[in-house]
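Only one protein chain is missing from this complex, and each of the others stays in its spot.
Showing chain A:
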């Protein structure tokens, strides 16, 4: 029993590692069945880390993160179900959007050291938003076989992460 639990924990950690690496390297091709194991623990950790790093900047925005996250996930779930032939589950959408929040966590952590309202901050913000939307659209199109529609999936992802960026900057 203990061995089974250990194997299960190792498998979960392995899944988390693979998905995190897929986000950190957006130019690497994603496996088709990577998002079969939907995981909510990783997105939860990243959301808490995002809120925590904003708290270090003097902003208590956990409610906004939760609200924007819920609205963004619902909108993406509706949109992807309309655009894809196979459909997508809510868990998959939450998992992808949550893991791809990692660059935004890095941006909010950098906001502790430097101001994001200057030219460097604007460039970093734009880069983070593009990184997040590119990673999330890559994972969605690989899971739903929508390669020719990646720009159409990337744009709404960019809008969601753009709103998160507004929380970070202002």
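Rule of thumb we're sticking to: a contact is a pair of C-beta atoms (placed from the backbone, for glycine too) under 8 Å apart; a residue touches a chain by one contact, two chains touch by 3 or more; residues count from 1.
Going forward, contacts and distances are computed from a predicted model.
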item: Chain left out of the displayed complex - its UniProt protein name, from "Sm-like protein LSM2", "Sodium/hydrogen exchanger", "Cns1/TTC4 wheel domain-containing protein" or "Protein YIPF3"; value: "Protein YIPF3"
item: Selected from A:24, A:83 or A:106 as touching the chain missing from the view; value: A:83
item: Identified contact with the non-displayed chain, of A:21, A:56 or A:152; value: A:152
item: Sole residue of A:24, A:49 or A:68 that reaches the chain not shown, by the stated touch rule; value: A:68
item: Residues of chain A in contact with the chain not shown; value: 67-68, 71, 75, 78-79, 81-83, 148-149, 151-152, 155-156, 159, 162-163, 166, 170
